[in-house]
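What follows is one structure encoded as C-alpha coordinates, with my remarks underneath.
With one protein chain withheld, the remaining protein chains of the complex are depicted in position.
What follows is chain A.
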Amino acid sequence: MGMKIKRIGMFTLVVLLILSVVGCSSNTETAEVAGSVGGGSSVIKVASVTPLSGSQAAVGESIKNGSELALAERVDEFKALGFDLQFAPQDDQADPKVGVAVAQRLIMDDDLLAVVGHWNSGVAIPSSEVYANGSLAMVSPANTANDVTDRELPNVNRICARDDAQGPAGADYAFDELGIKSIFILQDKTTYGQGVADEFMNQYKSIGGEVLGYEGVTAGESDFSAVLEMVRASGAEAVYFGGIYPEGSLITKQLKEKGIDVKFVGPDGMDSGEVINIAGDAAIGMTYTSLAADISGTPEGRVFIDNYTKMFNKAPEAYSSYGYDAMNVTLNAIKAAIEGNGGEKPSREDVVAAARATSGFKGLATNVTFNKRGDNTEANIYILTFDEAKYPATVTKEIPATGYLKD
(Lines give C-alpha, C1' and ligand atoms only; values in the text may rest on other atoms or scores of the structure.)
Protein backbone atom coordinates (compact mmCIF):
# COMPACT_ATOMS: atom_id res chain seq x y z
CA MET A 1 0.00 0.00 0.00
CA GLY A 2 2.75 2.35 0.94
CA MET A 3 4.31 2.30 -2.49
CA LYS A 4 1.12 2.91 -4.30
CA ILE A 5 0.42 5.95 -6.32
CA LYS A 6 -3.05 7.34 -5.85
CA ARG A 7 -3.94 8.37 -9.33
CA ILE A 8 -6.43 11.05 -8.62
CA GLY A 9 -6.88 14.18 -10.70
CA MET A 10 -3.49 15.75 -10.97
CA PHE A 11 -4.84 19.21 -11.00
CA THR A 12 -6.75 18.72 -7.78
CA LEU A 13 -3.52 17.60 -6.26
CA VAL A 14 -1.74 20.70 -7.42
CA VAL A 15 -4.48 22.82 -5.89
CA LEU A 16 -4.35 20.74 -2.71
CA LEU A 17 -0.61 21.14 -2.65
CA ILE A 18 -0.81 24.89 -2.90
CA LEU A 19 -3.46 24.97 -0.20
CA SER A 20 -1.47 22.64 2.03
CA VAL A 21 1.69 24.66 1.61
CA VAL A 22 -0.26 27.78 2.54
CA GLY A 23 -1.80 25.85 5.41
CA CYS A 24 1.56 24.56 6.62
CA SER A 25 3.34 27.85 6.51
CA SER A 26 0.63 29.52 8.54
CA ASN A 27 0.77 26.65 11.04
CA THR A 28 4.51 26.91 11.47
CA GLU A 29 4.22 30.62 11.95
CA THR A 30 1.76 30.28 14.80
CA ALA A 31 3.86 27.50 16.25
CA GLU A 32 6.93 29.69 16.21
CA VAL A 33 5.10 32.55 17.88
CA ALA A 34 3.85 30.19 20.58
CA GLY A 35 7.38 28.82 20.95
CA SER A 36 8.96 32.18 21.52
CA VAL A 37 6.35 32.96 24.16
CA GLY A 38 6.76 29.62 25.91
CA GLY A 39 10.56 29.86 25.95
CA GLY A 40 13.26 27.37 24.81
CA SER A 41 13.61 24.17 26.79
CA SER A 42 9.96 23.46 27.64
CA VAL A 43 9.12 23.05 23.95
CA ILE A 44 8.40 19.55 22.66
CA LYS A 45 8.01 19.16 18.91
CA VAL A 46 6.61 16.19 17.05
CA ALA A 47 6.99 16.03 13.27
CA SER A 48 4.81 14.42 10.66
CA VAL A 49 6.65 13.50 7.47
CA THR A 50 4.45 12.66 4.48
CA PRO A 51 4.27 13.77 0.85
CA LEU A 52 2.58 17.18 0.82
CA SER A 53 3.44 17.95 -2.79
CA GLY A 54 3.52 15.86 -5.94
CA SER A 55 1.15 13.17 -7.13
CA GLN A 56 0.66 11.59 -3.70
CA ALA A 57 0.03 14.85 -1.85
CA ALA A 58 -3.65 14.10 -1.22
CA VAL A 59 -3.01 11.01 0.85
CA GLY A 60 0.05 12.58 2.50
CA GLU A 61 -2.01 15.55 3.54
CA SER A 62 -4.80 13.37 4.91
CA ILE A 63 -2.30 11.61 7.19
CA LYS A 64 -0.74 14.90 8.25
CA ASN A 65 -4.19 16.28 9.06
CA GLY A 66 -5.11 13.22 11.12
CA SER A 67 -1.97 13.55 13.22
CA GLU A 68 -2.35 17.32 13.50
CA LEU A 69 -5.85 16.82 14.90
CA ALA A 70 -4.57 14.29 17.46
CA LEU A 71 -1.83 16.67 18.57
CA ALA A 72 -4.16 19.69 18.76
CA GLU A 73 -6.48 17.74 21.06
CA ARG A 74 -3.67 17.13 23.54
CA VAL A 75 -1.87 20.50 23.72
CA ASP A 76 -3.62 21.34 27.02
CA GLU A 77 -2.72 17.98 28.52
CA PHE A 78 0.97 18.69 27.88
CA LYS A 79 0.63 22.28 29.09
CA ALA A 80 -0.55 20.86 32.45
CA LEU A 81 2.71 18.89 32.54
CA GLY A 82 4.62 22.09 31.87
CA PHE A 83 5.42 21.56 28.20
CA ASP A 84 4.60 23.47 25.09
CA LEU A 85 3.63 20.83 22.52
CA GLN A 86 4.19 21.84 18.90
CA PHE A 87 3.47 20.24 15.53
CA ALA A 88 6.13 20.29 12.81
CA PRO A 89 4.68 18.98 9.52
CA GLN A 90 7.28 18.10 6.88
CA ASP A 91 7.07 17.27 3.17
CA ASP A 92 9.04 14.26 1.89
CA GLN A 93 7.62 14.65 -1.67
CA ALA A 94 7.30 10.85 -1.81
CA ASP A 95 10.99 10.93 -2.73
CA PRO A 96 13.65 8.99 -0.78
CA LYS A 97 16.28 11.71 -1.37
CA VAL A 98 14.02 14.42 0.01
CA GLY A 99 12.95 12.16 2.89
CA VAL A 100 16.57 11.64 3.94
CA ALA A 101 17.31 15.38 3.71
CA VAL A 102 14.27 16.15 5.87
CA ALA A 103 15.38 13.48 8.34
CA GLN A 104 18.85 15.04 8.57
CA ARG A 105 17.27 18.38 9.38
CA LEU A 106 14.94 16.85 11.96
CA ILE A 107 17.66 15.13 13.96
CA MET A 108 19.43 18.50 14.30
CA ASP A 109 16.47 20.01 16.16
CA ASP A 110 16.93 19.29 19.87
CA ASP A 111 13.31 20.05 20.77
CA LEU A 112 12.05 17.45 18.32
CA LEU A 113 11.37 14.18 20.13
CA ALA A 114 9.52 11.93 17.66
CA VAL A 115 8.31 11.50 14.07
CA VAL A 116 5.01 10.26 12.65
CA GLY A 117 5.63 9.04 9.09
CA HIS A 118 6.00 8.17 6.28
CA TRP A 119 3.57 7.21 3.52
CA ASN A 120 5.93 5.43 1.08
CA SER A 121 7.90 2.47 2.36
CA GLY A 122 10.66 3.35 -0.10
CA VAL A 123 11.04 6.71 1.65
CA ALA A 124 10.56 5.39 5.19
CA ILE A 125 13.38 2.84 4.93
CA PRO A 126 16.33 5.19 4.17
CA SER A 127 14.90 8.03 6.30
CA SER A 128 14.51 5.79 9.33
CA GLU A 129 18.23 4.96 9.16
CA VAL A 130 18.90 8.66 9.70
CA TYR A 131 16.41 8.79 12.58
CA ALA A 132 18.21 5.81 14.08
CA ASN A 133 21.49 7.77 14.00
CA GLY A 134 19.76 10.58 15.89
CA SER A 135 17.90 8.16 18.22
CA LEU A 136 14.63 9.62 17.03
CA ALA A 137 11.52 7.49 17.51
CA MET A 138 9.39 6.92 14.39
CA VAL A 139 5.83 5.62 14.43
CA SER A 140 4.62 4.77 10.96
CA PRO A 141 0.92 5.03 10.15
CA ALA A 142 1.01 3.32 6.78
CA ASN A 143 4.30 1.68 5.73
CA THR A 144 3.53 -1.93 4.97
CA ALA A 145 6.78 -3.19 3.34
CA ASN A 146 8.37 -5.98 5.35
CA ASP A 147 11.77 -4.32 5.43
CA VAL A 148 10.52 -1.33 7.40
CA THR A 149 10.65 -3.34 10.62
CA ASP A 150 12.66 -6.37 9.48
CA ARG A 151 15.85 -4.35 9.89
CA GLU A 152 15.03 -4.39 13.61
CA LEU A 153 15.92 -0.76 14.22
CA PRO A 154 15.02 0.09 17.86
CA ASN A 155 13.36 3.38 16.89
CA VAL A 156 11.08 2.16 14.06
CA ASN A 157 7.50 1.06 14.76
CA ARG A 158 4.36 0.76 12.67
CA ILE A 159 0.70 0.53 13.57
CA CYS A 160 -0.53 -1.02 10.29
CA ALA A 161 -0.17 -4.65 9.19
CA ARG A 162 2.68 -5.95 7.00
CA ASP A 163 2.70 -6.88 3.33
CA ASP A 164 3.55 -10.47 4.19
CA ALA A 165 0.34 -10.70 6.19
CA GLN A 166 -2.17 -9.78 3.51
CA GLY A 167 -1.02 -12.31 0.90
CA PRO A 168 -1.36 -15.26 3.32
CA ALA A 169 -4.59 -13.85 4.81
CA GLY A 170 -6.02 -13.67 1.30
CA ALA A 171 -4.89 -17.24 0.60
CA ASP A 172 -6.56 -18.56 3.76
CA TYR A 173 -9.77 -16.73 2.99
CA ALA A 174 -9.84 -17.90 -0.64
CA PHE A 175 -9.20 -21.53 0.33
CA ASP A 176 -11.32 -21.83 3.48
CA GLU A 177 -14.16 -19.37 3.06
CA LEU A 178 -14.55 -19.04 -0.71
CA GLY A 179 -13.80 -22.74 -1.20
CA ILE A 180 -11.36 -22.10 -4.07
CA LYS A 181 -9.22 -25.23 -4.44
CA SER A 182 -7.23 -24.33 -7.54
CA ILE A 183 -5.95 -20.95 -8.61
CA PHE A 184 -4.01 -19.19 -11.36
CA ILE A 185 -1.64 -16.48 -10.13
CA LEU A 186 -0.86 -13.33 -12.10
CA GLN A 187 1.41 -10.51 -10.95
CA ASP A 188 2.61 -7.23 -12.38
CA LYS A 189 6.36 -7.83 -11.83
CA THR A 190 6.67 -4.86 -9.42
CA THR A 191 8.19 -5.23 -5.94
CA TYR A 192 4.75 -4.82 -4.46
CA GLY A 193 2.77 -6.99 -6.88
CA GLN A 194 5.20 -9.87 -7.15
CA GLY A 195 5.90 -9.73 -3.40
CA VAL A 196 2.29 -10.06 -2.39
CA ALA A 197 1.59 -12.69 -5.09
CA ASP A 198 4.50 -14.82 -3.86
CA GLU A 199 3.34 -14.55 -0.25
CA PHE A 200 -0.12 -15.59 -1.38
CA MET A 201 1.20 -18.53 -3.39
CA ASN A 202 3.39 -19.93 -0.59
CA GLN A 203 0.54 -19.88 1.90
CA TYR A 204 -2.00 -21.22 -0.61
CA LYS A 205 0.24 -24.16 -1.49
CA SER A 206 1.01 -24.89 2.16
CA ILE A 207 -2.67 -25.20 3.09
CA GLY A 208 -3.30 -27.62 0.22
CA GLY A 209 -4.42 -25.35 -2.60
CA GLU A 210 -3.38 -26.14 -6.14
CA VAL A 211 -1.55 -23.43 -8.12
CA LEU A 212 -2.23 -24.11 -11.81
CA GLY A 213 -0.16 -21.30 -13.26
CA TYR A 214 2.01 -18.31 -12.42
CA GLU A 215 2.54 -15.57 -14.98
CA GLY A 216 3.72 -11.97 -15.07
CA VAL A 217 2.02 -9.16 -16.94
CA THR A 218 3.44 -5.75 -17.79
CA ALA A 219 2.08 -2.77 -15.88
CA GLY A 220 0.81 -0.20 -18.35
CA GLU A 221 -0.30 -2.69 -20.98
CA SER A 222 -3.92 -3.13 -21.92
CA ASP A 223 -4.13 -6.48 -23.65
CA PHE A 224 -4.06 -9.50 -21.36
CA SER A 225 -5.84 -11.87 -23.72
CA ALA A 226 -3.03 -14.42 -24.04
CA VAL A 227 -2.52 -14.98 -20.31
CA LEU A 228 -6.28 -15.09 -19.83
CA GLU A 229 -6.46 -17.84 -22.43
CA MET A 230 -3.91 -19.69 -20.31
CA VAL A 231 -6.20 -19.20 -17.32
CA ARG A 232 -9.05 -20.71 -19.32
CA ALA A 233 -6.93 -23.62 -20.50
CA SER A 234 -5.71 -24.34 -16.97
CA GLY A 235 -9.25 -24.79 -15.67
CA ALA A 236 -8.47 -22.89 -12.45
CA GLU A 237 -11.39 -21.84 -10.25
CA ALA A 238 -9.99 -18.40 -9.55
CA VAL A 239 -7.35 -15.82 -10.47
CA TYR A 240 -5.19 -14.11 -7.87
CA PHE A 241 -3.72 -10.86 -9.18
CA GLY A 242 -0.76 -9.29 -7.35
CA GLY A 243 -0.82 -5.71 -8.56
CA ILE A 244 -2.73 -2.47 -8.74
CA TYR A 245 -6.23 -1.57 -9.96
CA PRO A 246 -5.66 -0.35 -13.55
CA GLU A 247 -4.39 -3.75 -14.72
CA GLY A 248 -6.50 -5.65 -12.18
CA SER A 249 -9.70 -4.00 -13.35
CA LEU A 250 -8.88 -4.62 -17.01
CA ILE A 251 -8.17 -8.28 -16.26
CA THR A 252 -11.51 -8.56 -14.48
CA LYS A 253 -13.27 -6.96 -17.42
CA GLN A 254 -11.50 -9.03 -20.07
CA LEU A 255 -12.21 -12.26 -18.16
CA LYS A 256 -15.91 -11.44 -18.33
CA GLU A 257 -15.74 -10.46 -22.00
CA LYS A 258 -13.99 -13.67 -22.86
CA GLY A 259 -16.58 -15.62 -20.93
CA ILE A 260 -13.97 -17.15 -18.60
CA ASP A 261 -15.95 -17.88 -15.46
CA VAL A 262 -13.47 -17.58 -12.57
CA LYS A 263 -13.42 -15.68 -9.30
CA PHE A 264 -11.02 -12.76 -8.86
CA VAL A 265 -9.00 -12.26 -5.68
CA GLY A 266 -6.57 -9.37 -5.21
CA PRO A 267 -4.53 -7.41 -2.65
CA ASP A 268 -5.15 -3.84 -1.42
CA GLY A 269 -3.91 -2.51 -4.75
CA MET A 270 -7.49 -3.17 -5.88
CA ASP A 271 -8.90 -0.88 -3.17
CA SER A 272 -10.04 2.01 -5.37
CA GLY A 273 -13.26 3.43 -6.74
CA GLU A 274 -11.69 3.28 -10.20
CA VAL A 275 -12.28 -0.47 -10.21
CA ILE A 276 -15.98 0.18 -10.74
CA ASN A 277 -15.35 2.84 -13.40
CA ILE A 278 -13.17 0.49 -15.40
CA ALA A 279 -14.66 -2.94 -14.84
CA GLY A 280 -18.30 -1.98 -14.23
CA ASP A 281 -20.55 -4.94 -13.49
CA ALA A 282 -17.64 -7.33 -14.07
CA ALA A 283 -16.32 -6.21 -10.64
CA ILE A 284 -19.24 -7.83 -8.83
CA GLY A 285 -17.91 -10.76 -6.85
CA MET A 286 -14.34 -9.46 -6.75
CA THR A 287 -12.66 -10.06 -3.40
CA TYR A 288 -9.64 -8.17 -2.09
CA THR A 289 -7.67 -7.72 1.10
CA SER A 290 -7.09 -4.33 2.67
CA LEU A 291 -5.05 -3.07 5.59
CA ALA A 292 -7.07 0.09 6.30
CA ALA A 293 -10.10 -0.05 8.58
CA ASP A 294 -13.35 1.70 7.79
CA ILE A 295 -14.03 3.80 10.90
CA SER A 296 -17.32 5.36 9.85
CA GLY A 297 -19.30 2.65 11.64
CA THR A 298 -18.14 3.39 15.21
CA PRO A 299 -19.30 6.32 17.43
CA GLU A 300 -15.66 7.39 18.01
CA GLY A 301 -15.13 7.26 14.28
CA ARG A 302 -18.06 9.57 13.64
CA VAL A 303 -16.77 12.07 16.25
CA PHE A 304 -13.37 11.94 14.52
CA ILE A 305 -14.93 12.54 11.11
CA ASP A 306 -16.88 15.53 12.52
CA ASN A 307 -13.86 17.10 14.19
CA TYR A 308 -11.65 16.49 11.19
CA THR A 309 -14.18 18.00 8.81
CA LYS A 310 -14.56 21.05 11.08
CA MET A 311 -10.82 21.59 11.37
CA PHE A 312 -9.77 21.01 7.74
CA ASN A 313 -12.96 21.67 5.82
CA LYS A 314 -12.82 18.32 4.06
CA ALA A 315 -13.66 14.72 4.83
CA PRO A 316 -10.93 12.37 6.15
CA GLU A 317 -9.54 9.64 3.91
CA ALA A 318 -8.75 6.00 4.60
CA TYR A 319 -5.39 6.66 6.27
CA SER A 320 -6.33 9.85 8.21
CA SER A 321 -7.35 7.78 11.21
CA TYR A 322 -4.00 5.97 11.04
CA GLY A 323 -2.24 9.36 11.20
CA TYR A 324 -4.42 10.14 14.22
CA ASP A 325 -3.65 6.86 15.98
CA ALA A 326 0.06 7.02 15.18
CA MET A 327 0.26 10.52 16.70
CA ASN A 328 -1.54 9.39 19.85
CA VAL A 329 0.79 6.42 20.23
CA THR A 330 3.71 8.83 19.86
CA LEU A 331 2.34 11.34 22.36
CA ASN A 332 1.59 8.56 24.85
CA ALA A 333 5.21 7.44 24.54
CA ILE A 334 6.50 10.98 25.12
CA LYS A 335 4.20 11.34 28.12
CA ALA A 336 5.38 8.03 29.56
CA ALA A 337 8.98 9.14 29.03
CA ILE A 338 8.27 12.44 30.83
CA GLU A 339 6.79 10.54 33.76
CA GLY A 340 9.74 8.14 33.77
CA ASN A 341 12.05 11.14 33.90
CA GLY A 342 10.46 12.65 37.01
CA GLY A 343 8.42 15.18 35.07
CA GLU A 344 11.49 16.61 33.30
CA LYS A 345 11.90 16.75 29.52
CA PRO A 346 12.98 13.25 28.47
CA SER A 347 15.88 12.35 26.19
CA ARG A 348 15.21 10.94 22.71
CA GLU A 349 16.47 7.54 23.88
CA ASP A 350 13.78 7.55 26.59
CA VAL A 351 11.12 8.23 23.95
CA VAL A 352 12.45 5.48 21.68
CA ALA A 353 12.20 2.98 24.55
CA ALA A 354 8.77 4.22 25.62
CA ALA A 355 7.40 4.01 22.05
CA ARG A 356 8.57 0.43 21.63
CA ALA A 357 6.99 -0.43 25.00
CA THR A 358 3.54 0.64 23.72
CA SER A 359 1.03 -1.97 24.80
CA GLY A 360 -2.74 -2.18 24.90
CA PHE A 361 -3.29 1.18 23.17
CA LYS A 362 -6.95 1.53 22.17
CA GLY A 363 -7.11 3.57 19.00
CA LEU A 364 -9.63 4.76 16.49
CA ALA A 365 -8.66 2.58 13.55
CA THR A 366 -6.54 0.00 15.31
CA ASN A 367 -5.37 -1.08 18.75
CA VAL A 368 -1.62 -1.07 19.18
CA THR A 369 0.85 -3.33 20.94
CA PHE A 370 4.36 -3.39 19.51
CA ASN A 371 6.41 -6.57 19.46
CA LYS A 372 10.20 -6.59 19.66
CA ARG A 373 10.53 -5.59 16.00
CA GLY A 374 8.07 -2.73 16.24
CA ASP A 375 5.27 -4.53 14.40
CA ASN A 376 1.78 -4.08 15.74
CA THR A 377 0.45 -7.42 17.03
CA GLU A 378 -3.10 -6.04 17.12
CA ALA A 379 -3.30 -4.87 13.50
CA ASN A 380 -6.09 -6.27 11.38
CA ILE A 381 -6.49 -7.33 7.78
CA TYR A 382 -9.86 -6.73 6.15
CA ILE A 383 -11.45 -8.84 3.45
CA LEU A 384 -13.76 -6.93 1.13
CA THR A 385 -16.10 -8.07 -1.63
CA PHE A 386 -18.00 -6.11 -4.25
CA ASP A 387 -21.60 -7.24 -3.79
CA GLU A 388 -22.75 -4.63 -6.29
CA ALA A 389 -20.95 -2.37 -8.73
CA LYS A 390 -20.43 0.32 -6.10
CA TYR A 391 -17.37 1.54 -4.17
CA PRO A 392 -16.49 1.01 -1.32
CA ALA A 393 -16.91 -2.75 -1.23
CA THR A 394 -18.46 -4.54 1.71
CA VAL A 395 -16.21 -5.78 4.52
CA THR A 396 -16.87 -9.50 4.74
CA LYS A 397 -14.25 -10.44 7.31
CA GLU A 398 -11.77 -8.96 9.76
CA ILE A 399 -8.69 -11.10 10.30
CA PRO A 400 -6.18 -10.36 13.09
CA ALA A 401 -2.78 -9.98 11.47
CA THR A 402 -0.98 -11.35 14.52
CA GLY A 403 -1.34 -14.92 13.28
CA TYR A 404 0.76 -13.99 10.27
CA LEU A 405 3.60 -12.35 12.20
CA LYS A 406 6.70 -14.48 12.02
CA ASP A 407 7.64 -13.83 15.63
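Note that in this section a contact is a pair of C-beta atoms (placed from the backbone, for glycine too) under 8 Å apart; a residue touches a chain by one contact, two chains touch by 3 or more; residues count from 1.
Following the convention adopted for this analysis, contacts and distances are computed from a predicted model.
Q: Out of "4Fe-4S dicluster domain-containing protein", "Sulfotransferase family protein", "Branched-chain amino acid transport system permease protein" or "Indolepyruvate oxidoreductase subunit IorA", what name does the UniProt record list for the absent chain?
A: "Branched-chain amino acid transport system permease protein"
Q: Which of these, A:K45, A:K64, A:R162 or A:K253, touches the one chain of the complex that we don't see?
A: The one listed residue touching the chain not shown is A:K253.
Q: Out of A:P96, A:G134, A:P154 or A:G280, which is the one that touches the chain we can't see?
A: Residue touching the absent chain, from the options given: A:G280.
Q: For the chain left off this view, which of A:R74, A:K189, A:K314 or A:K397 is in contact with it?
A: With A:R74, A:K189, A:K314 or A:K397 as choices, the missing chain is touched by A:K189.
Q: Among A:A94, A:V196 or A:V227, which residue is in touch with the absent chain?
A: Checking each option in A:A94, A:V196 or A:V227, the one touching the absent chain turns out to be A:V227.
Q: Tell me where the left-out chain touches chain A, residue by residue.
A: 7-12, 189, 213-218, 220-223, 225-227, 229-230, 232-233, 246, 249-250, 253, 257-259, 274, 277-278, 280
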